[in-house]
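Yeah, one chain of the complex is gone here, protein chain that is, but the others are all in their spots.
Order of writing sets the chain letters: A, B and C. Residues in each chain are counted from 1.
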Amino acid sequence: MNKFLKSDRTINMIIPVFAAILGLVAGAIIMLLGGYDPAYGYEALFNGMIGSPKAIGETIRAMTPLILAGIAVAFAFKTGLFNIGVEGQLLVGWLSAVWVGYAFELPTMIHIPLAILAAAVAGGIWGFIPGLLKARFKVHEVIVTIMMNYIALYTTSAIIREFLYAGNEKSHNIHESASLASPMLASLTNNSRLHYGIIFAFIAAIVMWFLLNKTTKGFELKAVGFNQHASHYAGMNVERNIILSMAISGAFAGVAGAMEGLGTFGYMNTLSAFTGTGFDGIAVALLGANSAFGIILAAFLFGGLKTAAPQMNFMADVPSELVEIVIALIILFVASSYIIRWFVMRLSKEGK
Amino acid sequence: MSFFDILVLIIPAALYTAAPLIFTALGGVFSERSGVVNIGLEGLMLFGAFTGIFTTLMLQDSFGAASPWIGIGVAAIVCAIFSLIHAVASITLKADQVVSGVALNFLAAGLSIFLIKKIFGKGQTDFIQFRIDKIDVPILSDIPFIGELLFSRVPATSYIAILLAFVIWYVIYKTPFGLRLRSVGEHPMAADTMGINVTRMRYIGVMLSGVFAGIGGAVYATSIATNFAGGTISGQGFLALAAMIFGKWHPVGAMGAALFFGLAQSLSITGAQIPVIQDIPTVILTIAPYVLTILALAGFVGRAEAPKALGTPYEKGKR
Amino acid sequence: ACGSSESTTSDGGNSEGKKVDFKVGMVTDTGGVDDKSFNQSAWEGLTKFGQENGLEEGKGFKYLQSGEASEYQSNLSTFAESGFNVTYGIGFLLKEDVKVVAGQNPDINFGLVDDSLKAEGLDNVASILFKEEQGSFLVGVIAAKHTKSNKVGFIGGVESPLIKKFENGFKAGVKSVNPDAEVVVQYAEDFNNSAKGTTIASAMYSQGADIIYHAAGGTGVGVFTEAKNRKKKGEDVWVIGVDRDQHEEGLPENVTLTSMVKRVDVAVYEVSKRAMEGDFPGGEEVVFGLEEDGVSIAPTTENVSEEALKVVEEYEQKILGGDIEVPATDEAFETFLTTLK
């Protein structure tokens, strides 16, 4: 049995790798059909991902909010909820972080944690509402979170315009003391926008793993996700756990927004369209099989490909949308792991 | 400005903008009634918009005013085929249905722009010459009051969408096909023991969602956007999904919810020109439709019962 | 520029004899170079410049489209690090990013369209500005001359100082010619929602406006759709286009009355030329108004009456002559109104 588990784990590791390769091969075929040189295209893509210190820095920067968004989605998923509202939670988190970063002047050691906390609280509240409605009125969280996305989009813009406006469709810049950016990291990576946020993303990944797998609270959250009746029977508070799960998920998403506000940008735009990071988070979570470690890898792949796409366009003239196609195919192949699993099983069977 | 004037402003606009949502939500009903979650409605709509515009552009010189209608038809077919990706992955290969739907969205977004760039050498198309125009329904539009409210300045597609909701209600609740489709979404194993081919029914469900989401996208493109670009479809598919859930997976309910969205939307937009409402801050008006939806759900619509087997791949003999 | 040494030497000769060792690039916002708006216009200017100087597209002149806001900076860097002599950031959204990248690459020249970095003291950045209010004033004049209902509309994408310039210029133009005319204004809070565009336009037309000036990008597409629908049914409604000559967008029903043309192409062309000639206006604001041919009404004038054109001509002279200071902000407009009485 143990042996079987072990080999199952290896297969689980092999699948995404396999899927990524298949996705890239399919991408190459599309490039060929489109009249582009795949070798050149992929060289450019690779360089754009990790070809230089700067590329690595940018890839890590892009990964950071994706990890957090992925964790937000995965956390809800693991507890039986589907949070499509990461996008909106991210936006309110972004705004809150920027607001704290701009409105206060504090020592860095207090300012950054405070700004991130504000983002987590804001995102948490944004997740709390659909959680509450789900728990109390059995309203489907998918609709509420979709609606909450739009509400976040329009209210954050309005709030910036009303209270934080610096002209040019953006808020005031945050103070230096709240910034995650660092000249040291920048010079290390040749002026990339790498910032300290990645540390928070890793911490969040550990927190999620620990919370879900090592604590009694996580035990409850998952149990409620699997079977509400049995959880109630076992003395758990079903309603409170649903609400808590959505709030925690939202808090992670809020921190993702803080990464944009305190790290990459240092301000917030008055957006009139979604950033897309929240939706990417769904893909990252699923690609990473909802596990903390998997999400980090998936975010690396995702973030890397996305930052490298313009490079590929620049160097090899391949439209950057190709990357989106490749990502879609990789997700599809991972999702259809059934066939890969079957294939690997057969291979290993024949090998014996 | 009289109350009637306000209604005349709001209702035709609601009918106009709700049509694409209705079609798409109806597509969602088919898929989810068969037990397959379809979060890929957004992608299907997007691909439908792309196909509709592309076809219209290609045919308009020879077919003239018929070309957008042909475009809608082609979009239906192409998206039925496109939706097969979701079907194969989630039904045959037993992929997580949410994942494969998300993948479909990415694929549609990437592929459509990639193709546009490849075919036209630019990131968005020209405008189509012939649209699905707003019409005054003959005779009916002459009825006092009602005529102006409901039968003027609305494209034919809106009426088709509303009629279709009833047709689909009939199909799903009154015909053997509908009974089988629903049984597969509620209890596939039971259906299987009754000799119903679960896989086939689910394929049909997903492909019909492709057909109608494709139509929805094409209707949006040919009646409202009139060209295709990266942002032409941005979120409408998710709204349609929400409408379908709001409507409790019922065709007429989904239509009603889509109309509700349309109405709330047009009220909020038009509100800026209506005296009393004018003084409300813009942002309140802008978010009103979404807040109203949440309130409606929490207040009186209450719990939605999803098809029981929704989201679970069917494996013979598994319990 | 030290980074460029490698690529400049490898640049082979080209057919046109007039061999120039010069590279210009531009980074669009998320719109892309075929947005039928200012990105497209900028690219047209760049293309003209490249072709006249025998540059090869993709090597000598090139653009990168940004997929999202976080890409602006990396795309600008890509050009700078690939040894492009001048790189343009198209749109005020790129202001911060141009500032950062210009700071990191002091030997490379940058152009920022629609906003000013003059105050930053970066002498490798030229700030390219337009007097949209002047062009908008002129189309306002046309609207005022053409309206039969004495009511015209303005639809903005998202409320911002830039779009306010369009709005106030337009209102000033209308009021100058026809003080009794009413201008209804609405912002869609979205540059990319044609459905909203149709709904707002529909409400405005239904309420008696017969001409709508839009400065709303993709949302404006919906304004055209609505106007076409109405025109087809025999209503006498018009749209005034923005940024480029949007005559084509109005076809086949021919609903485009005129357009407010913002010659980003001219600006990009001019600045590039000056850069090549060693006269790059670094650290300066280069302003394109009526005088510089930076804004104007569209060349297609088939729908505009002779009389209106004549009045436009008059006002153009007044603006050029300094008799009229076209308001760009709400406050300036209020003051302007008092001068009319």
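Methods note: contacts are C-beta pairs under 8 Å (C-beta built on N, C-alpha and C of every residue); 3 or more make two chains touch, one makes a residue touch a chain.
As a convention for this text, contacts and distances are computed from a predicted model.
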item	value
From "Dihydroxyacetone kinase subunit DhaL", "Simple sugar transport system ATP-binding protein", "Multisubunit sodium/proton antiporter, MrpE subunit" or "Methionine synthase", the hidden chain's UniProt protein name	"Simple sugar transport system ATP-binding protein"
Residue, one of B:22, B:107 or B:196, that touches the chain absent here	B:196
For chain B, residues in touch with the removed chain	170, 174-176, 179-180, 182-183, 186-187, 189-196, 305, 308, 316-317, 319
Residues in chain A touching the chain absent from view	1, 5, 214-219, 222-223, 226-227, 229-237
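Criterion: only the chains that are shown with their structure count from here on.
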item	value
Chain contact topology (line, ring, star, complete or other)	complete
Residues within chain A bordering two or more other chains	154, 157, 273
Residues of chain B whose C-beta touches two or more other chains	231, 234, 282-283, 286
Interfacial residue positions of chain A with respect to chain C in the complex	54, 58, 62, 154, 157, 161, 167-170, 191, 193, 260, 264-267, 269-270, 272-273, 275-276, 306-307, 309-311, 313-314, 317, 320
Residue ranges of chain A touching chain B (in the complex, touch as defined)	30, 34, 82, 84, 129, 133, 136-140, 142-144, 146-148, 150-151, 154-155, 157-158, 273-274, 279, 282-283, 286, 319, 321-325, 327-329, 331-332, 334-339
Contact footprint of chain B on chain C as seen in their complex	30, 32-36, 65, 184, 186-189, 192-196, 198-200, 202-204, 206-207, 218, 221-222, 224-225, 228-229, 232-233, 248-249, 251-252
